[in-house]
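All protein chains but one are shown in place.
Entry: chain A
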Amino acid sequence: QESQASGLPEYIKIVEVGPRDGLQNEKVIVPTDIKIELINRLSKTGLPAIEVTSFVSSKWVPQMADHKEVMRGIERHPGVQYPVLTPNLQGFHSAIAAGAKEVSVFGAASESFSKMNINCSIEESIEKFEEVAKSARNMNIPVRGYVSCALGCPYEGNVTPAKVAEVSKRLYSVGCYEISLGDTIGVGTPGSMKRMLEAVMKEIPLSALAVHCHDTYGQALANILTAIQMGVSVVDSSVAGLGGCPYAKGATGNVATEDVIYMLNGLGINTGANLYRVMEAGNFICTALNKKTNSKVAQASFNTGTIN
């Protein structure tokens, strides 16, 4: 009732990107069995979607070289989605062969970023994704679309909301069921988040939108709050805030799932996720990575020995 009265969504789907986006951007590479154990633990937390791995060439992303083994090795819990990244048709076929039932494709709202990252223009990249989407449709495989640099680009700087809306619309029209808008370098604030969402919401139904906020400038939760106040009901996050920012040395990247759940719990919004179990999964992977958690909730809770 609390969330209804405030005009916020009653339920928010959290998409856990730690095993993929998180681990891909960590300095230390974890062995396959640790990855599998992490995903299995996350499967028991109540989180509805866990991004497992990336079917991209191990030349480019060595941390995800074991994508087949991970995909085949994990437990599949009923009611939990296990999407994987597929940059092109080859990756898609490989993913299906390994048992994937959902895939993701990555576009960007910045030409420079697209060029630097995947060496082609935005339109060229979407043409590739269209091939993936066509094959996926034939096999009843849902496709999620990501739009990077939605609130700023490390090369171009400012990115216009109109551009984000245009790219999102293209991805949606080739068949993505959901568009995750990524603040790739975390420069966004509630001001720019609002303007960007207003533009995108003119082109794409609210229910098909997600936000993927980075906490590099500490703005993630404020940006997520702004998004959910506007009706967005899907939020990406990473257990323990795994995954630094490749564009700002030593800076943080993904927002921590624990901190997101804490906020949503406090707002009376249902996520289905058990905060304590997520913290335990976070503790597990941080121990394996020999690093401190980036989650403030985990930091505070493990030090007082109490969970609020």
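Throughout what follows, contacts are C-beta pairs under 8 Å (C-beta built on N, C-alpha and C of every residue); 3 or more make two chains touch, one makes a residue touch a chain; residues count from 1.
Assume contacts and distances are computed from a predicted model.
The subunit not displayed here is recorded in UniProt as "Hydroxymethylglutaryl-CoA lyase, mitochondrial", chosen from "Programmed cell death protein 2 C-terminal domain-containing protein", "Trafficking protein particle complex subunit 9 isoform X1", "Hydroxymethylglutaryl-CoA lyase, mitochondrial" or "V-type proton ATPase subunit".
Touch with the chain that is not drawn comes from one residue among A:81, A:252 or A:271, which is A:252.
Remark: the omitted chain is touched by one listed residue; of A:192, A:238, A:254 or A:283 this is A:192.
Along chain A, the points of touch with the absent chain fall at residues 2, 6, 186, 188-192, 215-219, 221-222, 224-226, 245, 248-252, 256, 259, 262-263, 265-268, 295-297, 299-300, 303-304, 308.
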